[in-house]
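Quick one: the structure is below, questions incoming.
This part shows chain A:
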Amino acid sequence: MEYIESGRITLDRSKISQKVAYHDPCNYGRKSKEMFGYAYYHEPRWILNKCTPNWVDLEPSRNSQYCCGGGGGLMLTTLDDQREYYSRRKIEQIKHSGASLIVVPCHSCHGQIKAMAQKYNLPDIQVKYLWEVVADSLVVE
Partner candidate 1 sequence: MSKPGRFVVAGAGISGVRASLDLAETGHEVVLLDTAPVSGGILLALDRQFPNDHCGMCRMLPMLDRDQSKYFCMRLGMFHKNVTFMPNTEIKEIGGGPGDLKVLLQSWSAKVDPDLCNGCGDCLEVCPVSLPDDLADSLSLRKAIFKPGPNTSPSTLAIDPDSCILCGKCKEVCQTGAITLGPDYEQTLEEKVTAVIMATGVEYFDPGDASMYGYGKYADVITSLAFERMLSSSGPTQGRILRPSDGAPAENIAWIQCVGSRNLRLGADHCSGACCMFALKQAGLSMEKGSRPTIFYMDMRTFGRDWQKYLDRASSSGLRLVRCRPHSLEARNGGGLMLSYSPVPGELIDEHFDLVVLSVGRAPGWKGPDFSDQDGVLVTGGSKRLLDISRSLVSASSVSFRAAMISGSPVQAEQGDSITSQRVKVKSKVLVVGGGPAGLSASLALAGQGISVVIVEKNDFLGGNVSQISDAEARERIRELVRDAEKNQDIEILLKSRPMEFSGTTGNFQTHVLDQQNKGPIIEHGAVILASGGSQSTLPASLVHPKVMTVFDLHRRLDDPEIKEKDLNCLVFIQCFETRTKEKNYCSRLCCPTALRSVEKIRSTHPESRIIFFYRDIMTPGDLEHLYTRARELGAIFIPYQTDIPPKLILEKEQVVVEGFDPYLGEEVKFKADLVGLGSGLGPGSGHELAELFGIRVDREGFLIEADPKWRPVDSGREGIFICGLARNPVSLDEAVDEGRAAAQRAMRLVYNPQARMSVSTARIRPALCSMCGLCWTVCPYFARYPGSKGAMEVDPLACQGCGACVAICPNHASVLEVQGD
Partner candidate 2 sequence: MDKSFAFLKTNNQPNRILSRALGKLLDKGLVSAVMAPGITNGSDLPMPVLFTRDEAMESCIPLAPAAGVSAAVQAARIGRKVKDKRVAVVLKPCEVRGVIELAKLNQTSLESLAIISMECPGRMENDAYLAKLSASPDLPDLYLNDSSLQDQASSTCLSCDAFEPQGADITIHLFGLPVMEHIGISGMTAIGNELIEAMDLEKPGAAYDQREAMARLREKRGRAKEELFQKTGEILKNPDQYLEVLGNCLGCFNCRTACPLCYCRECVCARESFDRDLDDVSNRAKKTGQARMPAGLSMFHMTRMVHMSHACVGCGQCSSYCPSKIPVADLFRTMGQQVQNTLDYSPGRDPEEPIPYLRFKTEAGS
Partner candidate 3 sequence: MEQTTQQTDLVKTEQTDFDKEFHPNIVALVCNWCTYTAADLAGVTRLKYPAEIRMIRLMCTGMIDPRFIVESFLRGADGVFIGGCHPGDCHYINGNLKARLRIGGLKALLQGMGIEPQRLALHWIGASEGTEFQKQVKDFVEGIRELGPSGFGVYDSI
């Protein structure tokens, strides 16, 4: 944000053409709010908005968003079926949003959503990190 505001980097909003949906990771939102009293809902959206105008929230979002299903170390366990079941909600949300690119700022979510898109047979769904989207939109002078 700081970079963008201060102009240290410049972003091109036209580089990404597909419909983008933003996923709130638990750690950035609810848990951050519980632990540190502040939830990062606005900032990532602000950044994303600088990258592309064509983005939406997954519904529900923010405080009541659904977890990707990979958190809490669940990705590290052998409980794959459960993990898959859990993610049905996220997949529904993604389908509902109609987006083909899911932007996440969290590694865990990134992995989980990517894996689940495959499991649920959604090969057209791309998953990118927020900074990846920023990097993709960078104007290199």
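By definition in this document, a residue touches a chain if its C-beta (ideal position, glycine included) is under 8 Å from a C-beta of that chain, and two chains touch if they have at least 3 such contacts; residues count from 1.
Candidates were picked such that all candidates are chains of the complex that A comes from, given by their letters.
Computed from a prediction, not measured in an experiment: that's the story for all the values here.
> Given that every candidate in 1, 2 or 3 is part of this complex, which one actually touches chain A?
So the chain touching chain A in this assembly is 1.
> Which positions of chain A touch candidate 1 when the two form their complex?
Interface residues on chain A, with respect to candidate 1: 59-60, 63-64, 96.
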